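A protein chain is absent from this complex, but the other protein chains hold their places.
Think of it as A and B in the order they're written, each chain with its own count starting at 1.
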Amino acid sequence: MSEFLQQLVFGLAIGGVYGSLALALVLIYRTTRVVNFAQGEMAMFTTFIAWSLIENHGFSFWPAFFVTLGIAFLLGVGVERLVIRNFEHSSHLTVILVTIALFVIFNGAAGWIWSPEQRAFLGPFSAAPFDVGGVAIARQDVGVIAVTLLTVALLWAFFRFTKLGLAMRAAAVGPEPSRLLGVRVGWMFAMGWGFAAVLGAVSGMMVAPIVFLSPTMMQAALIYAFAAAVLGGIESPLGAVLGGLLLGVGTTLLGAYVDVVTPELELPIAFVVLVLVLLFRPAGLLGRVVVRRV
Amino acid sequence: MRPTWRQLAGHGVLFAAILLLPLVISDFRASQFAYVGVFAIALIGLSILTGYTGQISLGHGGFMAIGAYVTAILSVNYGVYDLLTVPLGGIAAGIVGFLFGFPALRLAGVYLALATFALAVIVPSLATALGDRTGGTAGILLELPTSPIGALSPDKWLYYVTWAIAIVLFAAATIFVRGRRGRALRAVRENEIAAVSAGVSLTRYKTLAFGVSAFYAGVAGSLYAILNFIVAPGTFPITLSILLLAGLVVGGAASFVGVLAGAAFVQFVPLYAGDVVGRLTGIGDRIGLPGGGFDPTTPGVPSVVYGVILLAVLWLAPRGAAGLAQRLGRILRIS
Partner (left out) sequence: MSRRVFVLVATLAAVCTFSVTAASAAPAGQTANPTGTPAPLRASAPGVTARNVIIGTTLPLSGPASLYARIGTGMRSYLSYINARRARDGSRGVYGRQIILNVYDDQYNEALTVQQTRRAVEADRVFAMLGGLGTENQQAVRGYMNQRKVPQLYVSTGLSEFGSLHRQYPWTIGWQPDYVQEGILLGRYVRQNLPNAKVAVLRQNDDYGREFLQGFLAGAGGGFVVATETYPRNGGAAVIPGPVSRLRASGADTFLVIATPTEAVTALVTAFRIGWRPNKLVNSVAATTTFMGLAQQSAGSPEAVNGVVTTTYLKDCNSPAYENDARVRMYKAIMARYAPGQPATDCLFFYGMAKADTFVQALYRAGRNPTRASMMNAVRNLQMPSPWLIPGARVITTPRSAFPIRHQKLARYNNGNFTEFGTLQRTR
């Protein structure tokens, strides 16, 4: 039984990683209707900046953390205003490709500036695990889930109760009417990117202690994060996190207990499940079905 | 409307150029242009799907992989003559694509893109998992290309085969999208609800588009396997699917010239992006620019160059809401 619990813990841990990145994806989609393939790489890039602040400039963790969030926000706003804005009249397809180009650029730039070496990134939590009845639970893993859920709560409050949150939602759902009402739609989009970049930075800094800091650290997670976001409902922050946890636990347990599921099959199976879910609940588990207007 | 004389003549000149090119280039360059032909076939297929019915596919690398593996398995494990396997690879991919079209019906936009992305990721994983038939991570090594015509080197022989298939399939595509069917396909893209009210069966056209498009990609994949003589899970990474989409946008869909331009983009940018930096720094060193001694083989530099080229090319593609299909209609002027 304790072996089962240990596997469950591993599943939740990796699910937390997926969920935290999925959260950033959901935020950008919700505020700008853009699927940002570069989300993981931007998260990785800002985590490298945090690392550099700690290693090369002598910051300790929490100051570096908050400074990085600020830098991430500026980076997100900058990318939206300088790059994405030029494509606002282009087709969906073009915008997707632009985010992919950004993926490639951020990935290459990180490898160029900091080299592809792997590094340890020590989070704020000590490395000694909790021992609960023979099951080891890494503090970092708990930290990821806790911080992610906290972020979901903050986001919900932000969108529900603040004027800015309302304006951002309006800009995403109806840019033209919002303009007429005086909402500065362009800057709403820019802030959407900024906040998403901040979320990405949080995700990166929580996740790096687990997967080791390197230019490719978010790539394996990105695919799962997309799946988690879609599974949970691409507009639902809570859905994204739940989707991530479900995927993490599901793939780990399947891999552990079903012999036929060799590790190579974990990803294909995750996607088959995803497609099946979408067939029956097209908007995802927690999503709302949007009625098409004629 | 019939194609104009000018358009026919233009195409004729192009075809003649393709025919005569091997006479003046080396074997190696001929093989490079054969790859361009392969990607042209894949792009024609992709444009039927994305250009006409507006369904975005991030998974065409997966369809190419299916065709490639069919060719590899049949020719290596069962001794089938490699060129004969090409239509089979296409059909296998086409069937998978057609079946994929059904769940795709219920997905739209971003969800569909993700589902196709999943396909591109799943096919290589499956290839690894079914190691016994597919050679696992090492993949399958095919025979080095040979030519049945003494006067032609294997590279030039394959060049002609590839381009002959490309031209035939292009003609087939233009016929396929002619008339009512083409209008129906475009109607699906522009406004599904209106299309349905006009009696267009969404199911039929969307799945058909997927199937045909996948068939083309499968043929391209089979030819790629023959040209490249290695098929492994790593030879069709997700970056290939993305590159194909980029080639589609960059080239501007199914006019033959657009497809050519897109295919050339897909073939040459990954190979030479890194070099551009090397050459530029070489020039920079010689004219005394600062930053000399910069090592262009630093990891990550080719990626940055490639990403910037991609952005630049996307930006130069015409902005504006004009759909790809509208441009198609004007250029082909078939229906």
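Just so it is clear, a contact is a pair of C-beta atoms (placed from the backbone, for glycine too) under 8 Å apart; a residue touches a chain by one contact, two chains touch by 3 or more.
Computed from a predicted structure; not experimentally measured.
Participant: As a test of the contact rule: which chains in view would the missing one touch?
Facilitator: A, B
Participant: Which is it among A:Gly19, A:Gly76, A:Gly194 or A:Pro209 that touches the chain not included here?
Facilitator: That would be A:Pro209, which touches the missing chain.
Participant: What residues on subunit B make contact with the chain left out of this view?
Facilitator: On the subunit B side, contact with the omitted chain comes from 26-29, 31-32, 35, 125, 128, 136-139, 141, 144, 224, 228-230, 232, 234-237, 239, 250-252, 255, 257-258, 261, 264-265, 268-276, 279-280, 295, 297-303, 309, 312-313, 316-318, 327, 331.
Participant: Need a quick check: the contact residues on subunit A for the chain that isn't drawn.
Facilitator: For subunit A, the residues touching the absent chain are 3, 6-7, 10, 13-14, 17, 107-108, 111, 115-120, 122, 126-129, 131, 136, 138, 209-212, 214-216, 219-221, 252, 255-256, 262-264, 266.
Just so we're on the same page, only the chains that are shown with their structure count from here on.
Participant: Inside the complex, what are the residues of subunit B that reach subunit A?
Facilitator: The touching residues are 50, 56, 58, 103, 106-107, 109-111, 113-115, 117-118, 121-122, 125-126, 128-129, 193, 242, 245-246, 248-249, 298-308, 310-311, 314-315, 317, 319-321, 323-324.
Participant: Sort out for me which residues of subunit A touch subunit B in the complex.
Facilitator: 29, 35, 83, 86-87, 89-94, 96-98, 100-105, 107-113, 115-116, 215, 223, 226-227, 230, 234, 262, 264-265, 267-268, 271-272, 274-275, 278-279, 282, 292, 294
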